[in-house]
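Working notes for the structure below.
A single protein chain has been removed from this complex, and every other one stays in its place.
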Amino acid sequence: MKYKKFGEHYCIKLEKGDKIIEEITEMCKKENIKLGFFNGIGAVDNVTLSIFDTTTKEYSENNIKKDLEIANISGNVTQLDGEVLVHSHIVLSDEKMGAFGGHLKEGIISVTGEIVLRKVDGLIKREKDEDIGLNLWSI
Amino acid sequence: MKYKKFGEHYCIKLEKGDKIIEEITEMCKKENIKLGFFNGIGAVDNVTLSIFDTTTKEYSENNIKKDLEIANISGNVTQLDGEVLVHSHIVLSDEKMGAFGGHLKEGIISVTGEIVLRKVDGLIKREKDEDIGLNLWSI
Partner (left out) sequence: MKYKKFGEHYCIKLEKGDKIIEEITEMCKKENIKLGFFNGIGAVDNVTLSIFDTTTKEYSENNIKKDLEIANISGNVTQLDGEVLVHSHIVLSDEKMGAFGGHLKEGIISVTGEIVLRKVDGLIKREKDEDIGLNLWSI
């Protein structure tokens, strides 16, 4: 993973084998980014998506190992218990162009990932919402 | 719905039961946002998508009531007849991760919506394009 900073924009190049969430998280820690959002494209060959069940308040997971385009990845950077929390959803497409997606637990880059992250001066903390069962923005 | 302004960026937290288009529209009116664009993720459990038929120049609608992830929501804020007009498309995914999408007429948040709207200093008006049959950007 490599990145280059241009003002408030971080252009992130994810490389073959890089874990998307892990790498963005590390960069934010290193660069002291407390709030931001990102958008990008690329390709993965191993991805774990999760779906939150609002009734059981549990995530079910699906791991997929095959060549997939990242048609879109979108997410944000906030703080949970004083640590960087990267929350991202993803849209993938397969060799027949069929699309699927969801909450990105983690994905491993196959070809490249081209992501632009915009740092925002400020801070948003996450706190556990007991009704919902998730760590939501506290604003 | 709650939001926090950081410079030109509005971080919008949509809450269970919130109507996406309605809430963003209200915020733009209140904050006097005439031009902007947004991007986000979240989850809905009731959503109405519409598809424009270029031949009949009419929209057909589909209402879906079930737990869905917002894999991506993208849109813009412009002006129609002096009023805020929020135009948004959405990509959704279901419990099997299958994706679908289209023009978002309205969607109701189930868990949360995390949207960042960037205000742009300027103005774009929409005007009816008689050939197309829609209110398009007038620039």
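Per-chain residue numbering starts at 1, and chain names A and B are given in the order in which the chains are listed.
Note that in this section contacts are C-beta pairs under 8 Å (C-beta built on N, C-alpha and C of every residue); 3 or more make two chains touch, one makes a residue touch a chain.
This is a predicted model, so every value here is computed, not measured.
Note on the undisplayed chain: of the listed residues A:39, A:54 or A:138, the one touching it is A:39. Within subunit A, the residues in touch with the undisplayed chain are 2-4, 6-7, 9, 11, 13, 16, 39-41, 43, 45, 67, 69-72, 91, 93-99, 110-112, 114, 116. Listed by residue number, the positions of subunit B touching the unshown chain are 35, 37, 39, 49, 51-54, 60, 62, 72, 74-76, 87-91, 99-103, 118, 120-122, 124, 129, 131-132, 134, 136-137, 139.
Everything that follows uses one rule, which is that only the chains that are shown with their structure count from here on.
For the pair subunit A and subunit B, the distance between C-alpha centroids works out to 21 Å.
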